[in-house]
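The other protein chains are all here in position, but one chain of the complex has been omitted.
Moving on, here comes chain A:
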């Protein structure tokens, strides 16, 4: 929207109807070049503030106090300034010959100015809470610009390191995410501005907490500093009493938050909590949000594997070709107890698993594969000679050598009895198998009632 009557009209309309999302649209950089150019050309640096002041104040339908107008003038002036910088950046992206002078860094800086102006609106000019979607839009793009600025800088000077003079050692990672780290700091300030608002709930900025928290968590994930995320979760938890009920926030924010909370628990190997959060996210997720559902399942499936030893059905995975490729080969091997093939499948998908941080969890699926193999041995041994009129009882004394044969066959490796015993001891220790090993006799004595808990035998 050009910076003339059109903007002022839209501004007044949005403010009058208390429509924060409509208002936020006037601050979006996510518009085609021509429109950006139209905005930028509709004003000039010398007269913009006065023009804005007149325009924003002059609307008869609005009665804004001097301070509020002042705040918005600063914001739109900063926005206008940013449009110019963004235009230059976009143009130089298309023209590869000029792309060396860090244009996106300038965009990031200009955009930070806008965010600062906006924050001042809340901190000193008393902006109303319904305008927080403006914060959403500005913060969301700040993160995007930070990433772009970092990429651009790393492309141009991958190892330029200016800030080393006072350190004993240099850190090659320092500069890699310079702007994104800065962005995380800025966002956490925004988060606090939302979180610490003491106005009554109906008009509190606390309603913005989860959106900003989600952005922050996303940023921390990208920065690989999951530990910082803890602070956000703690802060939200600590403010629990004064916060609006979680279920009152938009569902989209709930899903994203629960997903992040779940993945964090997953990374800490707290599979109980991870399963809980991810299940919640799964249930709340919009049925057509396939990308999100895929992300949730990526962590929920390994959770189930570890916790309840259940595998996804083919029907569940049907709409997700990527997940099929990721999980199905592994699942088949686990089900059939094929150790060697399991190892191969794990190796096959290793890069992808490691990238998604699920390798170390899936690896433990081997235990389930092994249990299934041992269970086969147990079943193959059949029953004791049945006495008349009684239920047949399985033969529960299994020579270690039989298990050893099965394991050696299954893993296609020659494994000595001591190692087999070690594996069996593990099964028993982890409650995959009930019974004990008698080293003296070289046999495993399995429980008569449920030798393999949870599997029906």
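Note that contacts are C-beta pairs under 8 Å (C-beta built on N, C-alpha and C of every residue); 3 or more make two chains touch, one makes a residue touch a chain; residues count from 1.
The criterion applied here is as follows: contacts and distances are computed from a predicted model.
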item	value
Omitted chain, identified by the protein name its UniProt record gives, among "ER membrane protein complex subunit 3", "NEDD8-activating enzyme E1 catalytic subunit", "Geranylgeranyl transferase type-2 subunit alpha" or "SAC3/GANP/Nin1/mts3/eIF-3 p25 family-domain-containing protein"	"SAC3/GANP/Nin1/mts3/eIF-3 p25 family-domain-containing protein"
Touch criterion as defined above, residue of A:101, A:123 or A:283 at the omitted chain	A:123
Sole residue of A:35, A:322, A:335 or A:364 that reaches the chain not shown, by the stated touch rule	A:364
Residue, one of A:287, A:355 or A:391, that touches the chain absent here	A:355
Of A:269, A:318, A:348 or A:384, the residue in touch with the unshown chain	A:269
Touching residues on chain A - with respect to the absent chain	45-47, 49-50, 67, 70, 74, 113, 116, 119-120, 123-125, 159, 161-173, 189, 224, 226, 267-269, 351, 354-355, 357, 359-360, 363-364, 366-367, 418-419, 421-426, 428-430, 436-439, 445
